[in-house]
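One chain of protein is taken out of this complex; the other chains stay put.
So, subunit A:
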Amino acid sequence: MGLLSDPNRRQALSRVVTRLNTPLCIISYLVGMGWFLGLAFHPFTLRTYISENSMGSTMVEEQFQGGDRALSYAREFAAHKKASGGSPVAWLERTMRGLGLEVYTQSFVRTLPFPDEATERYMVKGTNVYGILRAPRAASTESLVLSVPCSEGQNNNQAVGLLLALASYFRGQIYWAKDIIFLVNEHDLIGMEAWLEGYHDVNVTEIKSSVMMGRAGAIQAAVSLELNTDVTTSFDVIVEGLNGQLPNLDMVNLFHAFCQKNTLLCTIQGKLQRSDYDTFPGYLHNLQTLLLMVLKQGSGRPQGDHGLFLRYHIEAITLRGINSFRQYKYDMNTVGKTLEGMFRKLNNLSERLHQSYFFYLLPSLSRFVSIGIYMPAIGFILLILILRSLDLWIKLNRAGTTTEDGAADDDDQDAKPGFLSLATPIVICHATGLSLYYIPTMSQDMATDHFPVSESEAVVLISIAIYVAGLALPHNTHRYLTGAGSDQGWMTLKLISLLYLAIQLSCIALINFSLGFILAITIVPVAAIVQPTGPKVLYGILLVLVTPATTLLGSIFLYRELIEYPVSILECWQLFLQAIAGGILDHYLRRRYRAVKSEQAGQPLRVFYTEELNVIGGRNGGTILSSSREILLSWRLEILVLIAWDWIFNSFVFLFDFEIGSTGVVFHETS
């Protein structure tokens, strides 16, 4: 017995780890990939169901009949919007007050860090208008939100019309137990963020907004509506929120239930569910849907206005009405009835939505994969890193004992890599990470002064420049450091990097599985094989291929393929640049932690990250003792991530540099 305390058995175990290391790693990787691909396989997934008792299936009978009224409101709204050239605030106020709501406005101003070329805005000024329907039976302690973005051009007029018609209908009903806020927000996400920050009286981003007067307690749930047509053929439900957060699965289930009740076609990721799910094309279809969700979640970008609610622990989804060339079309009455049903069900809630899952993937609208099922996929992939580091550890130990036993007077450098040789590259990596984080926006003015580029181009180009410079920088430093070139040196360094990578990837995967997984499948195998000996050029190429920037490029390409709108390489490059600019902008606008995918290597931990953690910890009710977990998260993980976060790619960027560097040295010495 004594499997570990017995030196013989221990040796046998370490022999297994070292000898069979490569096959074990390969098996682990294959199992991980296989597991992930299996997630979309129908028999492996669970059917969705409404967990919340108070939203039991079909207790409400919808009576909304204001479809025509909605359309006339929409036309009126369109006319006023055109006349005022923006959100027709006065008209909205008047109309909502006429419906018997308490009406308030909030104006906001936001100057972007650099002009956004995609939407052509820099100084954003707008006004949110919202009306509160006060519930007769409650003291404004809880509320629900129906939000509609007031978009540019002819978009979303019908949504505003429907909002007003619903408000008018809801006002006449007596069963409300929660206040309902009808919100028309200007400038999409910026307006939404301004409103949410105003409502919660916090200032996360630097939006300046007027003091908010009317409130209605704790918001329990929100629905964001986007509707462009008088008739709809299907509804697309969007779940992915800021930083990859997802609403409680019950929100999706609720919508799905009402779609089925009203025989409304509903899609997720724009994909309709197929009936032949047990065939191979059916499986491929599900896999496509799943991959789209993974890519969108991984981007960390809110895919709709609902995405910003999630930070405040408000369950929210976006519903997007689509008019395509399908046979069956639904009028406003049906759409209104669906929303009425949803709100009446939400009105019945006695607690916040907490029963169902917060972490899930959806291969189709009626099937889901819970966190317990998808986590092993990344677990197997991360196992490779553990196996590799075990291997290195054992080898290092062995080397240590041999030097002690045998030639003790051997080269000192070779025996123990000095602290300096380990710390310097790490510090340099952090420094590049930091500069990548701060310099692009700080130095944009200088760049535009000296070079013929626009601000956003400048930001993107500087980012790329720093990134590339970061790759090459440690090249020269290690040369002067003793021991860096030795076997022990690179082994120790690689061991540390591998362990850090494992920790960071698992942290990311816990918070945003998709991002963690995308990064893991690309980086892990390369990280596992690269070393200063062997085909150096090949390793170099591999390392360049798996840098986050390349992964982003690949993901964009894959995404366009999946939505059946493929792009050429050049277009893809354009999109890539846009994505980087968008990512940086998003970070400033919404305090998105810069998702590595849309950003690039290495960002140091930000203070706001703790906030994200709080929210994530709080939202995590469905899985384990959320409170104790939160405390855990807010202390241990926080510190852990604090140490670990900015290492994530830097360590590997560094390792890569180290390789290139050592090859450089070798070349240098040989020539």
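The rule is short, and it goes like this: a residue touches a chain if its C-beta (ideal position, glycine included) is under 8 Å from a C-beta of that chain, and two chains touch if they have at least 3 such contacts; residues count from 1.
Following the convention adopted for this analysis, contacts and distances are computed from a predicted model.
*Asks:* Out of "Hyccin", "Vacuolar protein sorting-associated protein 25", "Probable cytosolic iron-sulfur protein assembly protein 1" or "Phosphatidylinositol glycan anchor biosynthesis class T", which one is the UniProt protein name for the chain not included here?
*Replies:* Looking only at the record, the undisplayed chain corresponds to "Phosphatidylinositol glycan anchor biosynthesis class T".
*Asks:* Of A:39, A:103, A:207 or A:319, which sits in contact with the chain we cannot see?
*Replies:* Checking the options A:39, A:103, A:207 or A:319, the one contacting the hidden chain is A:103.
*Asks:* Quick one: which of A:69, A:110 or A:311 touches the chain that's been left out?
*Replies:* A:311
*Asks:* Considering the whole complex, which of A:215, A:261 or A:395 touches the chain not shown?
*Replies:* Selected residue, touching the omitted chain: A:215.
*Asks:* Name every residue on subunit A in touch with the hidden partner chain.
*Replies:* 1-6, 94, 97-98, 100, 102-103, 134, 136-142, 171-174, 200-202, 211, 213, 215, 217-218, 311-313, 350-352, 354-355, 611, 614-615, 617-618, 621-628, 630-631, 634
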